[in-house]
Structures are given as C-alpha cells and as structure tokens.
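A single protein chain has been omitted; all remaining protein chains appear in their positions.
Order as written gives the chain letters A and B; numbering starts at 1 within each chain.
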Amino acid sequence: MGASTVGDDLRCLIAADTDVVQARQAGRELAAELGFSAGDQTVVAAAISEIARNILMYAKRGEVRFTKVLDGPHTGLIVVAEDDGPGIRDVSRALQDGYSTSGGLGLGLPGARRLMDEFEVVSAPGQGTKITMRKWKRGNA
Amino acid sequence: MEVPILKQGHFLIASIQSALSDADLSQLREALIARVGKFRARGVIVDVTALDVMDSFAVRTLRDIAHMARLRGAETVIVGIQPEVAFAMVQLGLTLKGIATALDLEEGLAFLDLQGQGRIDKRQGHGRIDRG
Partner (left out) sequence: MVKKDVPQPEQDPQASTESTQALLRELVAHLRQNRTQLREEWARRITRAQLLTAMTEEEIFAEATSVYDNYVEALETGTFEALQAYARNLSERIIPRGVETHEVVGIVLLLRDVLARSLFAKYHEDFNKLNRILDAYEPAANRIANTVAVGFVQERERIIRQQQEAIRELSTPVLQVRERLLILPIIGVIDPQRNRQLTEQLLRAIRTNRAKVVVIDITGVAAMDSNVANQLVQTVEASRLLGATVIVTGLSPEIAQTLVTIGVDLSEMATVGDLQGGIEEAERLLGYKVIPYAEATQQA
C-alpha cells in the first residue's frame, strides 16, 4: 500500500508483508536524511521491522508514522506504530526479555526497546496498541 | 521475489539480491530444504550481503534452514552479514549460535571444504580453540 506525506510526517499503511519492508526502508531513509550513522540507520530499520511485523501478526492492519525532529543539537526521529487490534493484556510483561505468546522470539517489543532511545507502549485488551519510539542522532550530548 | 539458488558441486548457494519480505524468506526456506533433499547436498551457503536489516523473523528463518539442512546431513554457513547489520543484531539480542558464519562466499566455501575434509569439529563452528 502507499505512503504519503503530511507536513513532516510520513505515513505508512501496514496491511501486507511488503509494507513491513517499505516501512523500514522509509525509516532508514529518513534516518539517513537526518544524518544518522550507518549503524544507527540499520538499528532504526530493525526496530521498525519488528514493530511493523507485530501489527501485521496481531492486528492485521495498522499504521506507522514518522516525524523528523530538527532542533539544532536535538535531532532525531520519532516513530509511532498504531493499530486497532486486540491489544496487549500485560504490557510490562510483554516488555520483558524472553516473553512470548506465539513461541519463537516473541513480540519483538523488548528487542525494539533495546535498540531505541525512548520507548512507550499504550495498549489494553480491545483498545488497540500505540507504540511511540524515538532515536536521537549521536554526538549530541 | 525469488532468491536464486545455485548448485556448486555438493553445495547449494542461495544469493539474496535485495530486501526480502517475510513471505519471500519463507519461500526461500522451502526452496532450500527441497533442494537439499533432492540433490543430497552436503553444504548450504546463504549469502545475505544484500540484506540491510536482519530482524527476528529473518534470524528465525535462517535458524530453521540450518536446522532442517542438518537433519538432512548438510551444514549451513551464513555469509556476508554487514558490520552495521551484525551490530544491530547483537543489540536486538539475536544470535546465530550454533550456526557457522563467514565473511563472504569465498570464506564460506573454504569452510565447507575444510569441514568436508574432517578438519573442523562440526558442532563448534570454525576456528574454535581447544580449551582442553
């Protein structure tokens, strides 16, 4: 499906397999535009991949939105992944390493959290899920 | 997007050319397993040089491939993991423990050759130090 621009935001609809690839590539490009190192671009892309796949797996459909933050030394990328899916019953447990409902490597949340600088999850059964994560450009101490 | 799989002697080489979706990865796994059986391959090389991201699904798929190949008597080597990708993988907590890895196709083939000659303990991967 398509991606559109609204001001500084880029929206990627997640409804199919290939959308996960598109979303992570879009995230990588934005990170590159912001001047992130190659390593950090890959890290951002990996986190987006995990989160977008979760949307597909659990909610079947959702959206990933990107916002560039260009504030002098405070430069970074905000990624919001939102869906109207079944929601997560126990968020704190889902964020724990090693937790999984579907076997294998689990929800990917703890992994994505490790990769990003800031990570918030708002979710409840029947209320969908909204994940906000941020990565700042390094060297801005 | 189908991944080309070449046969070189007793080895199969799968060269990933571009970003793969989950469905593409699953397809690759099926294709490799089928061919390992069909050609009685002794080794499988998966070249991931072109992958700019390796997430949990990709790693899971590679593990499945290695596991199933081993059940059919073939050793798998993953080659071409990029420095940035390796970096992101370890931060995500994804490892390819128990699966051989090499820098590139050349190294991967060398590993399989040496292994075929019995010079490397299969289970430990290459270059392992004898701590005995």
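Here is the rule we use: contacts are C-beta pairs under 8 Å (C-beta built on N, C-alpha and C of every residue); 3 or more make two chains touch, one makes a residue touch a chain.
Because the structure is a prediction, the values reported are computed rather than measured.
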item	value
Contact partner of the left-out chain, one of B:56, B:76 or B:101	B:101
Residue among B:13, B:68, B:81 or B:109 touching the omitted chain	B:81
Touch list for subunit A against the chain that is not drawn	37, 39, 72-73, 138-139, 141
Absent-chain interface as seen on subunit B, which is shown	78-79, 81-84, 86-87, 89-91, 95-96, 101-104, 107, 126-129, 131
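As a convention for this text, only the chains that are shown with their structure count from here on.
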item	value
Footprint of subunit A on subunit B - complex, ascending	19-23, 52-57, 59-60, 82-85, 87-89, 91-94
List of subunit A residues in touch with subunit B within their complex	17-18, 20-21, 24-25, 28, 38-39, 41-43, 45-46, 49-50, 53, 97, 104-106, 108, 110-112, 114-115
